[in-house]
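Every protein chain but one is kept in place in this view of the complex.
Entry: subunit A
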Amino acid sequence: MAHRRCIQSLVRHATALISLKKSPPISFYEILTPKPNTVIATTNLEPSWFTPWSHIRHFSSRKSDDSNDEEDVEESSDEETENDEVAADLGRYNSPEEKEAEAAAIGYKVVGPLQRSDRVFKDYEPVFAVVQIGSHQFKVSNGDSIFTERLKFCEVNDKLILNKVLFLGSSTQTIIGRPILPDAGVHAVVEEHALDAKVIIFKKKRRKNYRRTKGHRQELTKLRITDIQGIEKLEIITDGKPLKAAVKKTEKVVTTA
């Protein structure tokens, strides 16, 4: 029974994959009777050939019911996927730059080059943006400072581009993102990586002789926002609060791609 099920799934899979991949050299017969050449061939095709297989495997605990012919293939495919996962975890610490870029994308920042006598710090412009870093959102303007959780892949005096911008506004125009604006960017410079003040976590249960004290210092990064892009900036001198009745605000709703 199990054998018939397995073979049926084999047939389904092989037909699907053959139609997709056009890899005729491996037929069912060759899979079921492992010879050295076919085993080598299967390992070459490992990631693409057997990953859909492993998806099906998740739904049923058929590993014990497998025929001996399929076991070798299954084990090698599982090892391959495990190795890939382990490599992905260590990838950040081995610092291939692609992995760093991916991790930076998770935190919605892109590291640009270090500053070198750039005139990045401009005067205040009456433009604001709502930007998201990690799970926190801030309404920022030119010249503001932001304290975020420690951003891992940037040093002090690095230029960042925060690409998850949810909202842009100026004194005459607002642009709403759904949920993010694809063409907007907020430039920032890393000012410091520092530890917050110590908080003492004190736990006590009265009359139970239980008391615990733990100190904790959170690692923070201070960013200074230098530029907001994606909206027209008019050269208006800010004099306190602009008149609300006279200013016409055009709202523009942008859908994400």
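Basically, contacts are C-beta pairs under 8 Å (C-beta built on N, C-alpha and C of every residue); 3 or more make two chains touch, one makes a residue touch a chain; residues count from 1.
What we mean here is this: contacts and distances are computed from a predicted model.
Engineer: Which name from "Exosome complex component RRP40", "AUXIN SIGNALING F-BOX 2-like", "Cytochrome c oxidase subunit 5B, mitochondrial" or "Large ribosomal subunit protein mL43" does UniProt give the chain that's left off?
Structural biologist: "Large ribosomal subunit protein mL43"
Engineer: Using the document's contact rule, name the residues of subunit A that touch the chain not shown here.
Structural biologist: Interface with the chain not displayed, on the subunit A side: 115, 120-121, 124, 126-128, 136, 138-141, 143-148, 156-157, 169-171, 174, 189-197, 199, 220, 222, 224, 238, 241-242, 244-245, 247, 249.
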